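Provided herewith is a single structure, encoded as structure tokens, for subsequent inquiry.
Only a single protein chain was left out; the remaining protein chains are all shown in position.
Chain naming follows the written order as A and B, and within any one chain the residues start at number 1.
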Amino acid sequence: MNKITIESLSLQYSDGTESLRDVSMGIHQNAVTVLFGPAGGGKSTLLRCLNRLNDLTEVKASSGQILIDGENILDPKVDVIALRRKVGMVFARPVPLPMSIRENIIYGLELAGEKRKSKLDEAVERSLKLSAVWDEVKDRLNDPAIALSGGQQQRLCLARVIALQPEIILLDEPTSGLDPISTGKVEAALLELKKEYTIILVPHSIQQAARTADYAAFFLTGELIEYGEGKSLFTIPKQKKTEDYIMGRFG
Amino acid sequence: MKYFFAQNRHTIQRLGFAAITLIAVVTVLPIIGTVVFILIKGSSAISWNFLSGFPHDGMRAGGILPAVIGTLYLTIGTAIFSVPLGIAAAIYLAEYAKDNQWTRLIRLAIINLAGIPSVVYGLFGLGLFVLFLQFGTSILAASLTLSIMTLPVIISTAEEALRSVPQAFRTVSISLGATRWQTIRRIVLKEALPGILTGVILGLERAAGETAPILFTGAAFFLPRLPNSPFDATMALPYHLFVISTQVPEMPIQIQYGTALVLLVFVLTMNVIATVIRSRARARRQW
Partner (left out) sequence: MEKSLSWREFIITRLIQSSGYSAVIFVLLIFFFLLREGLPTLSEVDASSLLSVRWYPIEDYFGILPLISGSLMVTLGAALIAVPFGIGTAVYISEIAPRWMREILKPLVELLGGLPSVVLGFLGILVVSPFLRIFLDLPTGLTAFTGSLLLGGIAVPTIVSVAEDALDSVPRAYREGAWALGATRWQTIWRVTLPAARSGVLTAVMLGVGRAIGETMTVMMVTGNAPVLALKLGSLFSPVRTMTATIAAEMGEVANGSTHYHVLFLIGIVLFVISLIVNIIASSVVFRARKRAERILS
């Protein structure tokens, strides 16, 4: 069933960069949906619509709607804070907040009003385990998060999102700065995570897209060109443009 | 176009560099000279009695306690008004304001506030606080006048400090369900604190050394006791130095240098603290 339904979504930034044109798609629960395509195609923009992070950017015009569990989250009356707790996001560059590992994890929970130490400790352990970094950091939870390696930092960022127990996790090229081993760990964590969460991933390569996708959507200059099950889309694409892109004949 | 042989060009460069270096030396030496001169000349006047006593014999003898205390009061008073207002204004400019006509107007106003002569602030303080609001010649009126004068320094340094905090921290915090204000309070302000503090101290340093704005708003020529409410006038170090170096005949030179020394140390200490905070924060910064 569809967790998210996007209906004729269009959007344009004030500075004329990346935009979206009449995008409609449904996103399945407990699966990894991959949004791929050349840079500037609208993938990140779409991600940022899903948790209303675009509110921070100057948007010239937007129309259409995004339904999550049947509720239009683009409605101005929506509680965006609650929305962002429900739809977590991991960014391309790992950004540990300037505080300790533990404080990074509980940052969102504390903001949500959770004060009980036992609950917080539980969340720290659970989320660090789910994102496969617990063994590496469990003895130094009070060290500054910046001291971790890049790969550890990115998994910490993932844990920080999981700690809020969201329903949907958005990942915007989460492994673009990581070495293959760290990338493998993050991808393995995603496979584990999709049992509980709906995951939307902008991969940093077509190989990664093919490896991880349950469903895949190809974006080109703001338009959704093709959308379908990952297996079939990457082996027998229906659209010429998709095929060109996958075969590397693009440009 | 002139043509130089390589030899020639390098001679010119050497001469030019020497000239510029000389200019820099001539500019900087008097600064060191001034400080050292006053330190040497004034140090013999410094004693416990000088620091803790009241002036007597028409200020030709005794100490400068009421002036020191007065300057402390004025500096604190200035901080009370200008620090929260200045930081809030900086937060507005760095975190909330969009780049539009209104924001440009605010920036223009700040630049102009910074450029208004200090004596004009004195006139304004006299007109608004002393007379119109009837605070009288008082610590309150003088502090308010000094606060407005200090505001542009605090706003511009604090804004710069806030802007130097990476944007990614804000985006991440917001994406974790923080409101804009929670993000500012828990992340941005914390990271920008050393920079803000530097600006605040530099602003207050300027206020502590100013004379013209308090001339008609709060400074007293001589008071036999310490002020005991914000509505009292007060003696102040810079004004006291002005008085004893121009208005009192046969003033012992010793006391003049001593007073200048205390004022200088007061101001320099703030300057050094600000510099130390800034360089330590830069060294420790992780981003």
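We adopt the following convention: contacts are C-beta pairs under 8 Å (C-beta built on N, C-alpha and C of every residue); 3 or more make two chains touch, one makes a residue touch a chain.
All values reported here derive from a predicted model rather than from experimental measurement.
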Residue of A:D22, A:E58, A:D79 or A:D179 touching the missing chain in the full complex = A:D79
Which one touches the absent chain: B:I46, B:L113 or B:A168?
-> B:L113
Of B:M59, B:M235 or B:V267, the residue that touches the missing chain is B:V267
Which positions on chain B touch the chain that was left off?
-> 9-10, 12-13, 16-17, 19-21, 23-24, 26-28, 30-32, 34-35, 37-38, 84-85, 88-89, 91-93, 95-97, 105-124, 126-128, 131-132, 148, 151-152, 155, 179-181, 202, 205-206, 208-212, 215-216, 238-239, 241-242, 245-246, 253, 256, 260, 263-264, 267-268, 270-271, 275
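By definition in this document, only the chains that are shown with their structure count from here on.
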If you average the Cα atoms of chain A and of chain B to get two centres, how far apart are those centres in Å?
-> 48
Complex contact set, residues of chain A against chain B | 51, 53, 56, 58, 81-82, 84-85, 88-89, 91, 93, 95, 97-98, 107-108, 111-112, 144, 146, 157, 160-161, 164
Chain A partner, complex, touching residues on chain B are 98, 166, 168-179, 182, 186-187, 190-191, 286-287
